[in-house]
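Have a look at this one before I ask anything.
A protein chain is absent from this complex, but the other protein chains hold their places.
Up next, chain A:
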């Protein structure tokens, strides 16, 4: 296929803004100058706009240029993530006394949305890392917080969230990994599946069974890499999310100190679910960023591509629909973030609704954007296909969209 050059350049996020910016190649800000209806800074406070600006700049300068390479070579970009951590992105909603940035869930959503425009897969991993750091910060005692959180906030150490098993995905409470108490140790046996970062990360937040069946028998343990009995499966080959390794995590008589337990025995499932409420907002925010990037890519393409004697932009109801769904999604995520921050009674349902609606709609937006690129959209030279592949999994993990429906309907039907 011909003419890859100029279209490829345009396919990078936003075109060069004015001639002088080409001189300033190390600080290309790739947002459009004209304020438009999908501008993600509307409705934010001045401070949030500053956070968003830093995140957008970081995404454009440090992530977007490498997004394709990280995907194709399956590189886990440790150095880039550490740079992000130095700006405070390692523990965004972790408390400052252990090195976090102490920001709100809404601030966090705004930041992940912006970072995602640079690379969804890497941002999604950063959000999982943040979720784990928050769980230790919130449910750990002071010794645990001081031991683990500072390194996590700086990303000196990386974290993984271990809930899913080969036999328990949506039915998470039926997990089988056991942790038998022996003096001041727990002996872990079992395996976890699809663990993001597994094998390359240092700290594993593991939900395991210390008691009887069901959610009340589950506890949460922090397991450090290098513990004898902890090993990993092969690196999975995935459709997307390739800048993070995914492996099974295997426990064979793995001895973990009891002092590594977060909270009391039997509280693990609750801790896991509370972590996921925030995780769902974060994942939805990542989908938002991808959709935003794709709407801009589609728009740029439509202004350039000519068929039947005119540019495609003369025919633009599809783009308007995509923009509308994008803004609707954004409003829902931000409201859910605010509800979670304020501890509102509807927070859990709203987080589920946001995750369900936004991951579905944004996937459709990105998919539609690919369609608008025609044949070029199918080439890996163009970023749009990577956004589509990367956010497809958001409809599946952190609770499938089917599980989201279960949570919402349970809330509806219990009230009656």
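Keep in mind that, in the parts below, a contact is a pair of C-beta atoms (placed from the backbone, for glycine too) under 8 Å apart; a residue touches a chain by one contact, two chains touch by 3 or more; residues count from 1.
Going forward, contacts and distances are computed from a predicted model.
Asks: For the chain omitted from this view, which of "Ribosome-associated chaperone", "Electron transfer flavoprotein subunit beta", "tRNA (guanine-N(7)-)-methyltransferase" or "Autophagy-related protein 13a" is its UniProt protein name?
Replies: Matching the unshown chain against "Ribosome-associated chaperone", "Electron transfer flavoprotein subunit beta", "tRNA (guanine-N(7)-)-methyltransferase" or "Autophagy-related protein 13a" yields "Electron transfer flavoprotein subunit beta".
Asks: Decide which residue listed in A:63, A:81, A:103 or A:179 touches the omitted chain of the complex.
Replies: Missing-chain contact among the listed residues: A:103.
Asks: Among A:51, A:76, A:204 or A:363, exactly one should touch the missing chain; which is it?
Replies: A:51
Asks: Could you please point out the chain A residues that touch the chain left off the display?
Replies: 17-18, 20-21, 23-24, 26-27, 29, 31-35, 46-47, 49-51, 53-54, 57-58, 86-89, 92, 96, 101, 103
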